[in-house]
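A single protein chain has been omitted from the complex, and every remaining protein chain is retained in its original position.
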Amino acid sequence: MIPRYTPKDMAALWSDTTRFATWLDVELAACEAMERAGLVPEGTAARLRAKQLALDPARIDEIERTVKHDVIAFLTHVEELAGPDARWLHRGMTSSDLLDTSLALLLTRAADALIARQAAYAASLVTRAQEHATTPMIGRSHGIHAEPITFGVALAGHAAEAARGIERLRAARAEIAVGKIAGAVGTYAHLSPEIERDALSGLGLLPETVSTQIVPRDRHAAFFVALALVGAGVERLATNVRHWQRNEVGEAEEAFTAGQKGSSAMPHKRNPILSENLTGLARMLRGYALPALEDVALWHERDISHSSVERMIAPDATTTLACMQDRAKALVDGLVVYPERLRQNLDRTGGLFFSEALLLALVETGLPRQEAYVLVQRNAMKALTLGQDFRANLLADPDVSGRLGRERIERAFDLSHALRYASEIVARVSGSA
Amino acid sequence: MIPRYTPKDMAALWSDTTRFATWLDVELAACEAMERAGLVPEGTAARLRAKQLALDPARIDEIERTVKHDVIAFLTHVEELAGPDARWLHRGMTSSDLLDTSLALLLTRAADALIARQAAYAASLVTRAQEHATTPMIGRSHGIHAEPITFGVALAGHAAEAARGIERLRAARAEIAVGKIAGAVGTYAHLSPEIERDALSGLGLLPETVSTQIVPRDRHAAFFVALALVGAGVERLATNVRHWQRNEVGEAEEAFTAGQKGSSAMPHKRNPILSENLTGLARMLRGYALPALEDVALWHERDISHSSVERMIAPDATTTLACMQDRAKALVDGLVVYPERLRQNLDRTGGLFFSEALLLALVETGLPRQEAYVLVQRNAMKALTLGQDFRANLLADPDVSGRLGRERIERAFDLSHALRYASEIVARVSGSA
Amino acid sequence: MIPRYTPKDMAALWSDTTRFATWLDVELAACEAMERAGLVPEGTAARLRAKQLALDPARIDEIERTVKHDVIAFLTHVEELAGPDARWLHRGMTSSDLLDTSLALLLTRAADALIARQAAYAASLVTRAQEHATTPMIGRSHGIHAEPITFGVALAGHAAEAARGIERLRAARAEIAVGKIAGAVGTYAHLSPEIERDALSGLGLLPETVSTQIVPRDRHAAFFVALALVGAGVERLATNVRHWQRNEVGEAEEAFTAGQKGSSAMPHKRNPILSENLTGLARMLRGYALPALEDVALWHERDISHSSVERMIAPDATTTLACMQDRAKALVDGLVVYPERLRQNLDRTGGLFFSEALLLALVETGLPRQEAYVLVQRNAMKALTLGQDFRANLLADPDVSGRLGRERIERAFDLSHALRYASEIVARVSGSA
Partner (left out) sequence: MIPRYTPKDMAALWSDTTRFATWLDVELAACEAMERAGLVPEGTAARLRAKQLALDPARIDEIERTVKHDVIAFLTHVEELAGPDARWLHRGMTSSDLLDTSLALLLTRAADALIARQAAYAASLVTRAQEHATTPMIGRSHGIHAEPITFGVALAGHAAEAARGIERLRAARAEIAVGKIAGAVGTYAHLSPEIERDALSGLGLLPETVSTQIVPRDRHAAFFVALALVGAGVERLATNVRHWQRNEVGEAEEAFTAGQKGSSAMPHKRNPILSENLTGLARMLRGYALPALEDVALWHERDISHSSVERMIAPDATTTLACMQDRAKALVDGLVVYPERLRQNLDRTGGLFFSEALLLALVETGLPRQEAYVLVQRNAMKALTLGQDFRANLLADPDVSGRLGRERIERAFDLSHALRYASEIVARVSGSA
């Protein structure tokens, strides 16, 4: 979480103020459930709520430096502010009841912010895909010209991936929308399953099926790997923008704001720095997923090794992805597309990409596939290496034109036929917006 | 995939024989769909099926060494065996139509095998959890005695995690149960969406929403990270078995087969080598997930950098997890539990774990929490450091006994009360079996 | 870099103030070299230095928000403060000349801080190893009692690993103590190799052998993986402390400061939270190494995807390791060792660990190894399962005592003989301090 990459809402979400406010929410929800269960005097939580405690993170830190325990520091501070009623808070609970339930609340809020952003990013992709549904473009495999697609189809592929990202984030949210008010080692020794259900339902969480001292960390690992997956989808788009923008390709480029300077030495350069930035941030998300996976195998009913990891990756990973999504949406919205250049590049190989249509036509005449392959390749290679016209070569090759005739050869060179499904493909993602 | 860690069914699934047979299945399904669409003469696929081709992997390899292209080698070999009808195979398709659809078939079959194994592993955990639902055990946080649980509750926690693993494997299966028969760069230039749907539905797969040259690799990444997650769950159990089995704990241990030798030097040693083995294999699964995540951002409509990765991790990761699940189930089934030792360890701290009950009782008398904490701690520490009896100390401490009275103090030391929800907790996972 | 885990010197090193001051150092060193080469008017750098510019990070940020280029923002600000002389700065240089050379300076300073800390940590381990060079302890493999060692030997193993960490950090420092003043794409178009050498030597850096636009990132990857390796060494110690401290073992424990509370619910608990914290932080270092490895394969003469990664991991990884080393040293210095408990645990198996000595003695009499193994195992197993005395069993077993005689059997049970090399082993690491 460095300011450069931290959207404001995420900075607020992961502030000390929000964290301690969330802790208090959890304690009060638990207190109310205990009141209903008769374990705590009625009205306690209401009186505490009415005080609208202004928790002071600095004071809590100060206490923690002595007691070396953050929850005890927090409770001590609440008692300082609220007086005797506060003694009823945390009754029968263990620190992790508070911490894990609060973490679930913060992570679900982060997840909501990420889901909304992912939807906005996907919607932008859909809009731009629709705009360019029929803008022809050369499709590339291995970086080498393959057969025609449209720019809209290319963006639709990213939109479909972004939409899968929404689903993955929803699943990730469900994984961690789980709290625990079950006391030390999860046995409800001084509580009950009813109190847990009651307290958590008010907070919008489900109770953990079987908790230990904590909510098991396979849930959190699933959450953080989902973030890495979503980030990798953004990285794929960013990588393609970087390709599209390179001088020799020039098919699309990032919006360049007024005043922006490309280089301290070369004033004319327009670099895809936004996309490169997204590429690097995607690597960070993979890096954050790893310790989350190592956190699963905690010892016995819990060890606290996951805690330092989560103090860092919970804010860092959610913030990094939020930043990526904001930037990726802006990238898509502002992407400048050059249809003429797309067309020039498409024409660069003189229709060689129609070779498969020719191959199929020859096979349809009864020629074995391998023989047809040889016929097409020899004309393709002559065109490629001698700079000749592929179609003219085919027409002049008696083995080809003798079998197919001029009209059939010309029909194979029909771009609109090749792209006849482009709009249908783009339409598939329209619902994701 | 080394023989030591390769279950037989997985060896068969990832054999050349199965791979090429699957390729043929895909080509024939596509051929049939094309027949129905009128692109290929009727009866072609039926005649080819009737020939029951005995594909020879060695011959395909031999051809590949010349043409340096595995699919062309395969098709050439099919044509060698089947004659002219084979020319209709692969019509309008690109290699990835065949390869990715086949990979989807192989991975879904692997997923089915993994789901079945995970269910068996979870069921074993449930059985053993039920068996020990009320066997008392000390719960531990930080490796330090906390409060009592039961051995069944501990296993139920693993069972719940294993059950989540089933769901994650199912979701992973759905991610990759997707094929593609859309031709080069996914535009159906010589095919149609109907042919794709038709061909794939016969194979039990859905068509990719928007394919490029290939099925996008975010799906495969999601698959492989799910395997790492499931493996991490097994690792947690394995880690706990390793703790339980250590001499000083001795609460449970791996079954030791007759004839097995623990050490070449120390004949009496009984080492938890199965659990240690599972721990190492879980690390491998994390290692395999990583390149899968890096495979997502392929260039343009595809680059083939994912291929070398998948040739290795598709068999290696699925096989490693299958091996782990088999071994983890055997580990659970054979786990030898020592209830007396569980009880001895529980009693080791002289009931100190009842201190929270005391704390609560004192707070209920109106004492502020922090004061109650000090009262309990001074008696606990005296018991701990001087080896005194905790309960006797409390009874003898006028600040405590004056407030609570003997009966209330004794009530706080009631193990069956502390564990009253154990059976209910274990019952929660019974449905997962 | 969260305050909780950030030593003060590292906070200062990675502050904006230090960063911009370092940038100015690099520009001035380059300027002086250019003066000597006659490219820049003599005295320029001296006049600029004399101004003792008070760079304002906030103002630089403000400019960057317009120009979207940090180096241009910096140079603009310097010109604001210093006037016309500033125009000679950065002459013929590219941003990366400044950024990479500055990064090398910051990372070498971080490396120096890490090397010093690692040496201090290793020295503490050596001191404690010497203190307990002959304190007997049971050695454990698989968590199971094996043969005796001493507590000093155990710590000496960690000391030797820590000493290897010093060497790895030194090698890592050498990897990144390399700058670049070679202009755009590294060709010295407006500079010269002599200027580069001259400027860098004043900064204590070597010139990159062949730079691109930047210093190649294999160097930085090597640096960050070295940090992960050193962290893993600390993690091994932390893991062992966690084992030693568990109730059933109780051989050593972390110092517990006055006022510290182990648990909000269980006042008596003394948890190895420092060691668990170190375990989690070691995971973070692995997570940070990963994106550094992915940063190596930049495109052409550079792409800037490494930049966002390094903005995060350069401070985060170095700070995390520094924090770990400080805490690990404190852990070692404060470690409370319980020799009586070490002895109790050692005696727990009734000398079964001498079984190898018996095995060897039997083999020396000419008995085949496998037969000897059977003889020893049957006595070991009887002792183990029936709680009998191993030595007595052997003396009573005619197959054993008939071959060895009482005296030879008793000799095999000599602890001081088993540990005769302990001091010599500990002495091996004394030089590392």
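Letters A, B and C mark the chains in the order given here, with residues in each chain numbered from 1 onward.
Here is the rule we use: a residue touches a chain if its C-beta (ideal position, glycine included) is under 8 Å from a C-beta of that chain, and two chains touch if they have at least 3 such contacts.
Since this is a predicted model, take the numbers as computed values, not measurements.
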Q) Among C:Ala357, C:Ala380 or C:Ile409, which residue is in contact with the omitted chain in the full complex? A) C:Ala357
**Q.** Of A:Ile60, A:Ile181, A:Ile273 or A:Ile313, the residue in touch with the unshown chain
**A.** A:Ile273
Q. Looking at the whole complex, which of C:Met1, C:Leu98 or C:Ala422 touches the chain that is not displayed?
A. C:Ala422
Q. If the hidden chain were put back, which of A:Thr22, A:Ser192 or A:Gln245 would touch it?
A. A:Gln245
Q.
In the whole complex, not just what's shown, which of C:Arg91, C:Arg109, C:Arg343 or C:Arg411 touches the removed chain?
A. C:Arg91
Q: Out of C:Ser102, C:Gln130, C:Thr212 or C:Asn393, point to the residue that touches the absent chain in the complete complex.
A: C:Thr212
Q | Hidden partner interface residues of chain A, rising order | A | 140-147, 242-243, 245-249, 261-263, 265-273, 276, 290, 294, 345, 348-349, 352-353, 355-356, 359, 373, 376-377, 380-381, 383-384
Q: Touching the hidden chain in the full complex, which residues of chain C are there? Just list them.
A: 75-76, 79, 84, 87-88, 90-92, 139-143, 146-149, 153-154, 156-157, 159-161, 163-165, 168, 171, 183-190, 192-193, 209-213, 216, 218-219, 221-222, 225, 228-229, 232-233, 235-236, 238-240, 243, 279, 282, 286, 289-290, 293-294, 296-304, 356-357, 360, 363, 368-370, 417-422, 424-425, 428-429
(Q) To test your reading of the contact rule: which positions on chain B touch the chain that is missing from view? (A) 2, 4-5, 66-69, 71-72, 75, 90, 93-95, 183-184, 242, 257, 259-266, 271, 273, 276-277, 279-281, 283-284, 286-291, 294-295, 299, 303-309, 311-313, 316
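Quick note on the criterion: only the chains that are shown with their structure count from here on.
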Q: Just list the two chains that share the greatest number of C-beta contact pairs.
A: A-B
Q: Answer with same or different: of all residue numbers used at the interface between chain A and chain B, are over half used by both copies?
A: same
**Q.** Rounded Å distance, chain A centre to chain C centre (Cα mean)
**A.** 33
Q. When the C-alpha atoms of chain A and chain B are each averaged to a single point, how far apart are the two points in Å?
A. 24
Q) Out of chain A, which residues touch more than one other chain, so two or more? A) 75, 90, 183-184, 279, 286, 289-290, 294, 299, 303-304
